[in-house]
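One structure is given here, and the rest of the page talks about it.
As you look at this complex, bear in mind that one protein chain is not there, while each of the others sits in place.
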Amino acid sequence: MSGCLQTELAGIKLRTPLMAASGTFGFGEEFLDFIDQADVGAIVVKGMTREPRKGNSGRRMAETPAGMLNCIGLQNPGVDVFLREILPQIKRLDTPIIVNINGNVQEDYAYLAEVLDASGVAGIEVNISCPNTRHGCMAFGVIPETAAEVTAAVKAKTKLPVIVKLSPNVTDITEIARAVEAAGADAVSLINTLVGMAIDTRTWKPVLGNVVGGLSGPAVKPVALRMVWQTAQAVKIPVIGMGGIATANDAVEFLLAGASAIAIGTANFVNPQAISDIAAGLASYLEQRQIGNVSQLVGQIKTGE
Amino acid sequence: MSGCLQTELAGIKLRTPLMAASGTFGFGEEFLDFIDQADVGAIVVKGMTREPRKGNSGRRMAETPAGMLNCIGLQNPGVDVFLREILPQIKRLDTPIIVNINGNVQEDYAYLAEVLDASGVAGIEVNISCPNTRHGCMAFGVIPETAAEVTAAVKAKTKLPVIVKLSPNVTDITEIARAVEAAGADAVSLINTLVGMAIDTRTWKPVLGNVVGGLSGPAVKPVALRMVWQTAQAVKIPVIGMGGIATANDAVEFLLAGASAIAIGTANFVNPQAISDIAAGLASYLEQRQIGNVSQLVGQIKTGE
Amino acid sequence: MAQKTKFIEQARVLTNEALSKDVYRMVVQSPQVVAACAPGQFVMVRLNGAMDPLLRRPLSIAGADLSSGNLTLIYRVVGRGTQQMEALPVGARLDVLGPLGRGFDITGSRLLLVGGGIGLAPLLFAAERRCPQPVEVLAGGRTKEELFWTDLFQQSCKQVHVTTDDGSLGLCGACTDALPELLAKGEYDGVLTCGPRPMMQRVAALATMAGVRTQVSLEEHMACGLGACLSCTCGAADGGSRQVCKDGPVFWSEEVDWS
Partner (left out) sequence: MAQKTKFIEQARVLTNEALSKDVYRMVVQSPQVVAACAPGQFVMVRLNGAMDPLLRRPLSIAGADLSSGNLTLIYRVVGRGTQQMEALPVGARLDVLGPLGRGFDITGSRLLLVGGGIGLAPLLFAAERRCPQPVEVLAGGRTKEELFWTDLFQQSCKQVHVTTDDGSLGLCGACTDALPELLAKGEYDGVLTCGPRPMMQRVAALATMAGVRTQVSLEEHMACGLGACLSCTCGAADGGSRQVCKDGPVFWSEEVDWS
């Protein structure tokens, strides 16, 4: 692939612009049988919290038309176990590791940023948009002021690149994006899942244990692409685009819309080789058009008549 | 079907709770070959404006995973032609006609309400959520105050039941719902389309002439169902649920979530018999469970443990 | 209620064979559609019960045999829907909605049918319906790969004039290059054309110059095919607009706003 996919984001060198989206790639090792690490730009690990978390009880997943709902609820071993047991393992993959951090209060985010600062991870993704925890989290992501405060609190504790992950469940995502940019975010990533639900018509109960869950997969792609396009025009910091990306063609759409890098989530479940398949497809797309590097696609959508 | 589907909404008698969603059923006559009128609760006609409208130029439709994007842009003959030429025709269907009204300024809505008041239509649906017109329309629907003002202006001009159609492109749809309820709305309908887009990776241009369009179809169902559930708990006025309904099972989900009636849109394109098929399926669902009337399903979701 | 004019049939696939590298012919059992349809009309087909691909695909009626109730479709494989169509085994069911739209006026004593590529499909049905009255056809294609069209038309046409972009068969060039000469000596009283829009525009211009009225078959992206969704609006010469699926797909060239 001759480096035509090589790029850089907020100071992080990426072999390809294709990241593994948080919560959909485990800690990366689950996919070793299927993915050539050279195709993976960065692995964003499952959402971390200060303390270990069991996640939600009851059913956590439901398939929907061209998509899925999940209410995992941030099940994770806690940041200490991550740093002690997991990180040393996955460092061997020699792929940039970005840690997705989550909290109930601002101090949680600050604490996590602090302990991760010198851990050797490549960056931090601040999740202020998780729809699956009863208190907090998403609340931060839908109000510009709180979103900015969390961002500033994290920036104050780390020199690592800070990516803020935005919620699509808002009236104007560019407003939130501008707020976190002003607060010092080095990049924004979007979209997290849309809040949805399903009902079991036999039992009259919600299908998911948490009643509502996050919608992801191809179904949400048109909404994600629109938000990435709007946000890329609204901020100067780089945008990481995601939401329903399953093919190289999807990837090109997000790059043209203004995403400097993209993340693949649900598609990893459907096709564990998705990231490698997309990398190959993207490389040949560039080759056919004699485009030297993928960054030349970023934001090149032609909207003017 | 023995009247087990008969219901009533904001004073409008409905043979079934199944309405044809605005913009997806023409003026009703297009489906006469496929639908038994006895299965149609009400026909909500294509969005009307004060003056005739050509709609958007360029491509207006794009298929997406389990959904579609449209940017028709309110093409319509204008309310005068509707009242003079079309309404007399479709009155013969002897199905309640609800007129979806749209404007750029508040006065447009007031004017339309006034001329429709004595026209013999069954009700008015105030569309403050159309994503496909450059100025106005959706702007009204995302701010509680303006949404309330438009509602009040319409109510002041008509004794007809006034249904306000809500946009899903907001942070908190219940806030808008409560605002229009307070302003006198007799019912709310939701969801209108989610704003999305698609890009042609050969030309690097947006697929749609209007750049963005409204996403509808099964893909949006989980989001629509969640919003209907939230809104039904937030307001006392009846809720008309729609968004991706394609089967009787989908219909039952919306009723259980709290919709007093539902509307079928995109499914009419895929299966012109959809409304009749859903009516039959709904009737047998009730029969199997010995439920006398469909209204007994409304809001019966069991969320408590 | 008025007499039914449109139908939904779960049509059994009788044959589904390749005519060229990417063009296929499918024959299905669809008696109601066959009985009601006319040349230039189309159907909307649904490929499987699943929700992806979601929408029906518009396909011209390329043949309809009243005695057997067999409906012929000729399609080029271009995307997901037509790929799934290609994969349909004999005996499977194709969900057919139709007949839809307004077809060709095939009256007139000397008709010339001018088609480019897959646009020849509806013209084939027109030629068949005219039998035994002969018509002439001018078929434009890319290469002799598309030779099969000539064979298909031979049965029902007096003369088949062929052009290919690469000259590998018949005259070299676009079919519009061969048109002026034909119009000059042909004494036609009508031209029917279907193909790429620029080609149809040129055909209409040339025919009009030669004093022959032309009917064109337009294409637009369609969701419903019934006139309900307003996806397929096209501009009309009178400054108004039309729905390609309902008012068309066939229009008199002078009705169309070509700009």
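Labels A, B and C are assigned to the chains in the order they are written; within every chain, residues are numbered from 1.
Quick note on the criterion: contacts are C-beta pairs under 8 Å (C-beta built on N, C-alpha and C of every residue); 3 or more make two chains touch, one makes a residue touch a chain.
Just so it is clear, the model here is predicted, and its values are computed rather than measured.
Enquirer: For the unseen chain, which displayed partners does it touch in the full complex?
Expert: Checking the complete complex, the chain left out touches A, B, C.
Enquirer: Just to verify: which one of B:G47, B:P65 or B:P206 makes contact with the chain not shown?
Expert: B:P65
Enquirer: Among A:P65, A:G103, A:P206 or A:G258, which residue is in touch with the absent chain?
Expert: A:P65
Enquirer: Per the definition of touch given earlier, which of C:K4, C:K21 or C:R80 contacts the omitted chain?
Expert: If we include the chain that is not displayed, C:R80 is the one touching it.
Enquirer: Considering the whole complex, not just the chains shown, which residues of subunit A touch the missing one?
Expert: Counting over the whole complex, subunit A touches the hidden chain at residues 23-26, 30-34, 46, 54-55, 59-63, 65-68, 70, 72, 75, 217-218, 246, 266, 268-273.
Enquirer: Which parts of subunit B face the unshown chain closely enough to count as touching?
Expert: The list for subunit B reads 65-66, 218.
Enquirer: For subunit C, which residues touch the unseen chain?
Expert: 48, 50-53, 80, 84, 89
FYI, only the chains that are shown with their structure count from here on.
Enquirer: For the protein chains shown, what form does their contact graph take: line, ring, star, complete or other?
Expert: Topology of the interface graph: complete, with all chain pairs in contact.
Enquirer: For subunit C, which other chain has the most distant CA centre?
Expert: A
Enquirer: Which chain, with its centre taken as the mean C-alpha position, is closest to the global C-alpha centre?
Expert: So the chain nearest the centre of the shown protein is B.
Enquirer: Taking each chain's centre as the mean of its CA atoms, how far is subunit A from subunit C in angstrom?
Expert: Computed from C-alpha means, the inter-chain centre distance equals 47 Å.
Enquirer: Measure off the straight-line distance from the CA centroid of subunit A to the CA centroid of subunit B, and report it in whole Å.
Expert: It comes to 34 Å between the two C-alpha centres.
Enquirer: Considering subunit C alone, which of its residues make contact with at least two other chains?
Expert: 51-52
Enquirer: Identify all positions of subunit B at which a residue touches two or more other chains, and write them in rising order.
Expert: In subunit B, 64-67, 217-218 touch at least two other chains.
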